[in-house]
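Would you mind keeping the following structure in view while I ask a few things?
One chain of protein is taken out of this complex; the other chains stay put.
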Amino acid sequence: ARTGFAEVIYCSNKADEHLLNIFERLYREDGEVFGTRASQHQYELVKEKFPETEYDPISRILKVEKKDKKRIGKIAVCSAGTADIPVAEEAAQTAEYFGTNVERIYDVGVSGMHRLFSRLETIQSANCVIAVAGMEGALASVMGGLVSRPVIAVPTSVGYGASMHGLSALLTMINSCANGIAVVNIDNGYGAGYLATQINRLAAGTDEKGN
Amino acid sequence: ARTGFAEVIYCSNKADEHLLNIFERLYREDGEVFGTRASQHQYELVKEKFPETEYDPISRILKVEKKDKKRIGKIAVCSAGTADIPVAEEAAQTAEYFGTNVERIYDVGVSGMHRLFSRLETIQSANCVIAVAGMEGALASVMGGLVSRPVIAVPTSVGYGASMHGLSALLTMINSCANGIAVVNIDNGYGAGYLATQINRLAAGTDEKGN
Amino acid sequence: ARTGFAEVIYCSNKADEHLLNIFERLYREDGEVFGTRASQHQYELVKEKFPETEYDPISRILKVEKKDKKRIGKIAVCSAGTADIPVAEEAAQTAEYFGTNVERIYDVGVSGMHRLFSRLETIQSANCVIAVAGMEGALASVMGGLVSRPVIAVPTSVGYGASMHGLSALLTMINSCANGIAVVNIDNGYGAGYLATQINRLAAGTDEKGN
Amino acid sequence: ARTGFAEVIYCSNKADEHLLNIFERLYREDGEVFGTRASQHQYELVKEKFPETEYDPISRILKVEKKDKKRIGKIAVCSAGTADIPVAEEAAQTAEYFGTNVERIYDVGVSGMHRLFSRLETIQSANCVIAVAGMEGALASVMGGLVSRPVIAVPTSVGYGASMHGLSALLTMINSCANGIAVVNIDNGYGAGYLATQINRLAAGTDEKGN
Amino acid sequence: ARTGFAEVIYCSNKADEHLLNIFERLYREDGEVFGTRASQHQYELVKEKFPETEYDPISRILKVEKKDKKRIGKIAVCSAGTADIPVAEEAAQTAEYFGTNVERIYDVGVSGMHRLFSRLETIQSANCVIAVAGMEGALASVMGGLVSRPVIAVPTSVGYGASMHGLSALLTMINSCANGIAVVNIDNGYGAGYLATQINRLAAGTDEKGN
Amino acid sequence: ARTGFAEVIYCSNKADEHLLNIFERLYREDGEVFGTRASQHQYELVKEKFPETEYDPISRILKVEKKDKKRIGKIAVCSAGTADIPVAEEAAQTAEYFGTNVERIYDVGVSGMHRLFSRLETIQSANCVIAVAGMEGALASVMGGLVSRPVIAVPTSVGYGASMHGLSALLTMINSCANGIAVVNIDNGYGAGYLATQINRLAAGTDEKGN
Amino acid sequence: ARTGFAEVIYCSNKADEHLLNIFERLYREDGEVFGTRASQHQYELVKEKFPETEYDPISRILKVEKKDKKRIGKIAVCSAGTADIPVAEEAAQTAEYFGTNVERIYDVGVSGMHRLFSRLETIQSANCVIAVAGMEGALASVMGGLVSRPVIAVPTSVGYGASMHGLSALLTMINSCANGIAVVNIDNGYGAGYLATQINRLAAGTDEKGN
Partner (left out) sequence: ARTGFAEVIYCSNKADEHLLNIFERLYREDGEVFGTRASQHQYELVKEKFPETEYDPISRILKVEKKDKKRIGKIAVCSAGTADIPVAEEAAQTAEYFGTNVERIYDVGVSGMHRLFSRLETIQSANCVIAVAGMEGALASVMGGLVSRPVIAVPTSVGYGASMHGLSALLTMINSCANGIAVVNIDNGYGAGYLATQINRLAAGTDEKGN
């Protein structure tokens, strides 16, 4: 693609026939396909026709990926709790599909900050950091205070009561007193992985092409 | 008072005459008076009649206090930024007036967490901790993860844009993933100081009477 | 645990295998396990492997508890309506698991305040009071006016229409004109039971260890 | 008027000339005039032309009233705090102007409920009760639980932080678990006094005419 | 009951056994029982034990009612659309159960106002009017402008999009520029029927006893 | 202009020099100028340089208008209350400036609907109707039920309490059960006048040019 | 009908019997029937009795339409994404049923604006344009900047996270800086098609009758 990013399928609520059509078109054009928010049913549907299709029930990513793709640079994907991992994985796998090396640092929320500190060097050496957190979303601020590269904050809908399906975490992140925090939509792991790839490519001096 | 807490005056918007009347009644009953949210004008008004009146323009507390009051136990009052100090001082001075020893640990927000860590022992030894923060209010969660006594979280109206005059910080604190966080209203330093005193008295085994 | 509080499992939405793994680890470490928001299905799953597991469908608490644990001090758990009892029980059983004596005073909302007054002495003698209420949540304010120890207010999602799933009750409690009200998240019985235990331990002079 | 209620002037933001014109027209039609939300300036303006005009700076009511008007029945107007009195007075004086006997019972909020109980008989004997409260607005629910006649709940904008200029009190009152609560807009003392008069007239068997 | 109103069961979400117990107790005490928000399943459950039980699937009211109860006075229950009828019927049948004569005037919303005008005389002769409307809820204002007795406004959750499950209609009604509008919670037909009965009794001079 | 609409100045908050510059440029280009939300000060500023400038303190419109401009078709501008007239006048004068004949029908809100009915024929004969209303904004729905041409609904910030500066009226209008209602932003008389002109031109068969 | 628009059935949640009754009545009166938000089940129900009934599962429109109806003028219906097509089709088919020629221009959102520009001439030649968009709803503003006829903006509930079921798109559209934008409720394709028809008739000089 002109932007250096292949077209991606947002599978949620797509009708079977519609999904198959797009999948086939992209497969023909690019030789590989990447879909987000896919259901088990959609996996089975697509697999029948494209047996090399892979599906990860955690991130809900459905893909056919070319072998031996090169990855460049490095980003870190951090999550606050185990319940945030599906969104973190959507981010990590999106970035990897677009050619980025990814370090995963999960379950390092503010109630277990010692775990965060034990991985700090790895985090600080990444070209950018994705911080995924629900409930009150304080991880993004803490991260922003500890690293000097851009932090992409992803609020998640994890929580209950006054979390208002992620709105509270979003507000926390938007109001962060730390510098260098970029916020994306609630549960938007895909968007975070995309943005992190843009920044990582700039850092690696490879820009739009990713190679 | 039956509850071990003297009646307090909320000075904001009180008419001059009305304020003077209450002040006088309380002075006669208790020999001391404590008012919050007072203006410079109210200070001058009251001082004329009660020359021993003191006023702190930061916390906006107006008081006549008996000499040689004993203080017991210990609480810690922490603030994220310097702009949160007026609320922190309202909390600290309220607790002190009600007979509590107070440690002040200011400007220890998440963008300068090293300062927080350098004071950690003091904080952890308090009977309870008041965490005052505006903007995204992440301090309360960080504090909750580091201390095992109750943390009273006070959101402040410090911030702009999506801080919505403190509502964002309030939501952050209510949704905290850390355990042992008790939330009070936005800018309610008084309420935090009161609650901290209740807890400190229980810890000191002196309960309602404070002595 | 360092904090004097064992790790607890938040069972909601945990995958079967994941839940069994944590359960087993905690069982090995602590000899007892406590889980909140568990389903009947999760109970059956766990029970197969740990036959001494108990489950309470009201509070949705799943646990294996050591025999002959000592309890100290006393707290009171009050609920406004019968629909609030699941949250009240989550609070009460959490506190009991952590070693606190609990008095239950249910169905004492403002439309039946005579029932509240008939139990007032018991309530006033507790080290702290948990007030659980949905709809308009006025119970917390009433309670705050009647007792001089800390009141932990738990808004519940009980109600309909403008109750907005508990947000109205939360706002009522945060804005309370009574002193000494500490608010936690909507339906967060666990958090209230934890906080009450912290306070009760301080009052009992046993602090972090609970014994 | 056809409805048994004279036309009333809402003075807020009315231009001087405009106000004088309406005042004059109503004076000519009815021989008396009633205006709400009037400023001191508007009082002086009107008084110059209609020297018998009276103004109450608390309720901000501006009026010329006929002598010897009869009042019927009885309503009770209760307020939670002293800061709610301006709204309570708007309600009380509106009802009086429309021919209703009014009992005032002020400063009986939930943190001083003994005062409320000491006046309970008076309250229970009224044809209907107006409950005026800001902050968390719990007074309406408490009142609804104690009286069996209609309770008109008036939220006020008194409070700060999460009171959101009266929205919290409004939500409390709309969600009340007590029966027989009718809610009007924030600070709408006039509307409450009008509604109470309608009910009082029905109770007194005099209906629309008020005599 | 002391208030002249029998205790009523809010059936929604009540466990079978719990419902049967309350039903039985009330049947023994009062010889009749009234339940709202009941399901078809709850009807069958109760009917087995109390074969004289009646159930209306529209209003979802479940009851055993004494024969030959007298009704007094008159109220009017108006609805804007056909989708609002369940709430209107909850209001109407509640008022009837408590001894009030009810006129039903349905489907008279602002897009068919001629139907409203053709019934105006009936509406104006009622002791009070209940206006039930969803979507934008304009019926309450229109009604308030046409009748001089109290109008009880019931917003409903009928609508979609920006109706926000009834909040928009609630706001419309609370802000009404018409006089004499009393608002209750979204979908709260029961509360409206209760309040209307209180007013109707006052008008009929029979007050609390309803006879 | 290509669109048939001259460029307009939104004067609010414009610096003096900046305003004069734009004014001068437009005057040179078009021979006439139209500004909205202008202050008295801005009028005096502009008048000094362009003595033929006119200013209407009600609508706050500042203009130099060519003589003998032709107007076509007809629209009706209706307002609910007198406080809504500034917004109604912004709409009416905008439409007139753009060449539309305007009928003004003010103070016809739902509490005085007889006045509305007495002007109905005029309203129904317009090519489109602008309905301007604050508080609960019910006028738009009533109008939509009575006319079969498009109704442009303009919520205003008139009101207090739960009117939330016009948001309540906006929601009322967006949720209207009547057909053919087009909503614009709160207080956006200009936008309504523009849209009405577009429709009026289409109806008059003159389209973009307005002549 | 008097308004030139036949009565339409809003099928959502209508009981079977009720739906059949209205369908039959309208069929008898008009010889054709149009229903929106119909389910597959309702289609089968109606088809049994009226075998000529057609159903479109995308728009969920259920209808019996007279043959050889004439269409006049032209409007354009544009959608941002494929997920917005159901709402766009509700708009398009409503307008067609009421006698309007419709151009469909789908999938022209701001991330693929070249597609929009390639159809611009068609769009600019329509009497009015309907812009259907979810997520951030920017299409309406872009469209408003490009065409000089009225743009009817329809926010959709497509999106997730902070889209708040369409409220974000609604706010975007209401705040549009472009001129000539008329907003309707979220997902209200029907309302947009109705309004567009009103405008198209005026432009075609055929007004209420549509012929």
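By letter and in written order, the chains are A, B, C, D, E, F and G; residue numbering begins at 1 in each of them.
The rule is short, and it goes like this: a residue touches a chain if its C-beta (ideal position, glycine included) is under 8 Å from a C-beta of that chain, and two chains touch if they have at least 3 such contacts.
Treat the numbers as computed from the prediction; the structure is a model and nothing was measured.
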Hidden-chain contact residue, picked from the options G:Glu96, G:Glu136 or G:Asp187: G:Glu136
Sites on chain F contacted by the missing partner chain, in the whole complex: 13, 18, 155, 157, 165-167, 170, 185-188
Interface with the undisplayed chain - residues on chain B: 82-83, 160-164
Positions on chain A where the hidden chain makes contact: 2-5, 127-128, 148-150, 152, 170, 174-175, 179-185, 191, 194-195, 198-199, 202-203, 205, 207-208
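Throughout what follows, only the chains that are shown with their structure count from here on.
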Pair joined by the larger number of C-beta contacts - A-G, C-D: C-D
Distance from the mean Cα position of chain D to that of chain B, given in whole angstrom: 36
Distance between chain centroids, defined by C-alpha means - chain B, chain C (Å): 27
Chain B and chain G, separation of their C-alpha mean positions in angstrom: 57
Sequence positions of chain C contacting 2 or more other chains: 161-164, 167, 170, 174-175, 179, 185
